[in-house]
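A single protein chain has been omitted; all remaining protein chains appear in their positions.
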Amino acid sequence: MKKNTLYLAASATLGLMVSLLLAGCASGPTVAELDALTDRIVKASFRTQGIANVERVTATDETNRACSEADAIGKRLDEKTAKAIEEANFKSIRWPADGKFVGDWRQGEAIAQNGRGLTWTDDAKMANGGNCYNCHQMDKKEISYGTIGPSLYNFGKLRGVTDVNSPEAKAMLEYTWGKVWNAKAYNACSNMPRAGHMGILTEAQVRHVVGLLLDPQSPVNQ
Amino acid sequence: MNIFANWAVPLALTLLSALPVVAQKTASQGIDEYRAMLADGNPAELFEAKGEDLWKKARGPKNASLEKCDLGKGPGVFKGAFVELPRYFADTQRMQDLESRLVTCMEALQGWDGAEIAKTPFGQGEQNNVTALATWIASESKGQRFNLSQNHLQEKTFYEVGKRLFYQRGGTHDFSCASCHGEEGKRIRLQDLPLLSKSPGDGVGFAAWPAYRVSNGQMWGMQLRLNDCYRQQRFPYPGFGSDATIALSTYLGVNAKGAVSVAPALKR
Amino acid sequence: MADPMRIRAQAAGDKTTVRVLMSHEMETGQRKDAAGKTVPAWHIQEVTATHNGKQVLSAEWGTAVSKNPFMQFVIKGAKAGDKIAVTWKDNKGDMRTDEATVT
Partner (left out) sequence: MQSRRETLQHSVAVAGLLASAGFPQFVHAALNKNAFEAKSVQDAVKAAGGASLIESKDVTLTAPDIAENGAVVPMGISTGLPGVKHLLLLVEKNPLALVAIFQSSEALENNFLTRAKMGQTSDVYAVAIMADGKALWAKKEVKVTLGGCGG
């Protein structure tokens, strides 16, 4: 069988660019060849800038790799793979060291509003935002909210949290913490970032966001 | 006596005298109204005019115009070129989008250093001129339908690579293009997000850029649009005219087949 | 030298609507640069317009007018073929005049 030849050569006109030459193909490259070519194009196209290291795209983890692949072919992950990914992510959740799940909802609201941090124009020293309103409705007074994720208005109220210190609330506290810390622990290919796991939010920030979601005094639950 | 003391008093009266029970407008209706008020007088026109001038003017080390530039439909043909890009170019033996092709022409015809332009940050020096040129070239295809070629093997290959890039999750937030543009009817904050894995319709998504951004008063070509998407995705920096950006553009452009171009548009 | 304006002057009945886009930074003087230094105000301060050489418009702008400004005004009695010229001048003394024909 005649093999398709794929190779990359530096472009004569633009040094940064790479050119793809395909010789002698009738049928075009195979899926595996396209996957390999995509990897090479990614390596040649992206570079580290500021705090955004190139490894963020050349060395993604198994969760992202499996979900990207499934997305590209338009299929859901098979149940076994999904379970394994969820379990691995669940294991990585860091629970609050002092057992305190609920922080200050006011600070949580500020974090939820803030969409900044971790881009190549951001400073590593500044506190990152949680990006929550980009995708979710939360406080009803904020009309500028996204719809990529479900509405979180009345999140705690709808789940019957009337006292965050009560034993009945414990399970919901843990779930909410875990979901914010690592959403992929509950849904392998969730669109939601893994705020704690990926170091987007600190433990203290996650606590405030949980407060925003569960504190009966929080505007989310009014 | 302060003559301005009564300034705020009539407010209550104003409210009371307002028309009885006007149904409350939703935020998105309000935004639509706002956009309609801006529709007439898009500052992109300023960049169109500049781009047309740059096309015709003798410039660069060779003191030549770009009027013999081949954007894919033959030397000097600019009408309709935009809605067929990116495409494969035999002379450079590579896939090129509008902006990278303009740089090739600026190098070949005018004698600029293309690599130098590619390295120049957006909004500076000759990059500004590339954006203005792209704005004008795009405006010359206004009202035409996107129709990218998928005949050449490289065009098909780049579509396939672009599709993989579209779904590639990465960065600190695990975002892919599809995180925001993979479902119909979603929005980020108040902005509607076009579904880009198929044709999002006339004048939406790929068919709207270059566009003037009101939020920062800048003219953005597709290269900068993609660059800033990647920035917000918390990805590393995609090189100007890099194969990743062109493969992704090919995927978006082919998906947009049949959509009417409104570029240059006016965006948030 | 600043980039040219875009002027559209369209007659309808006995009125001509003039729409002008100007190329200008319109820096407010309130913004700080990356190094934390205040970027000095730089904005169009005066705008005038003439109809066949006779002044019809005089306006003054502050720093709050948007970048790449837009302005619309309505001239009584202008007709197709008439000349409309617009001039702006900024707080650094830079100025620019462009002309358009009423259509």
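Letters A, B and C name the chains as they come in the text, with residue numbers starting at 1 for each one.
Heads up, the rule we're going with is that a residue touches a chain if its C-beta (ideal position, glycine included) is under 8 Å from a C-beta of that chain, and two chains touch if they have at least 3 such contacts.
Here the structure is a predicted model, which means the values were calculated and not measured.
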Seminar exercise, completed: Checked against the full complex, the residue among B:49, B:214 or B:256 that touches the missing chain is B:214
Problem set entry | Residues of subunit C in contact with the chain not shown | 15, 26, 28, 30, 45-46, 48, 50-51, 53-67, 69-77, 85, 87, 89, 93, 95, 97
For this session: Write the list of subunit B residues that the hidden chain touches.
Result: 3-4, 6-7, 10, 13-14, 25, 27, 30-31, 33-35, 37-38, 188-191, 214-217, 231-232, 268
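Simple rule for what comes next: only the chains that are shown with their structure count from here on.
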Problem set entry | Distance between the centres, which are taken as Cα means, of subunit B and subunit A, whole angstrom | 26
For this session: Could you grab the centroid distance between subunit A and subunit C? Build each centroid from C-alpha atoms only and quote it in angstrom.
Result: 46
Exercise. Which subunit B residues sit where two or more other chains touch them?
Worked result: none
Problem set entry | Interfacial residue positions of subunit C with respect to subunit B in the complex | 3-6, 19, 21-23, 25-26, 66-68, 70, 72
Problem set entry | Residues of subunit B that touch subunit A when the two form their complex | 27, 92-95, 100, 103-104, 107, 114-115, 118-119, 153-154, 156-158, 160-161, 163-176, 178-180, 182-183, 185-190, 193, 231-232, 234-245, 247
Problem set entry | Sites on subunit A touched by subunit B in the complex | 11-22, 25, 28-29, 34-35, 37-38, 41-42, 44-49, 52-54, 56-57, 60, 63-64, 67-68, 71-72, 118-121, 131, 133-135, 143-148, 184, 191, 193-194, 198-200
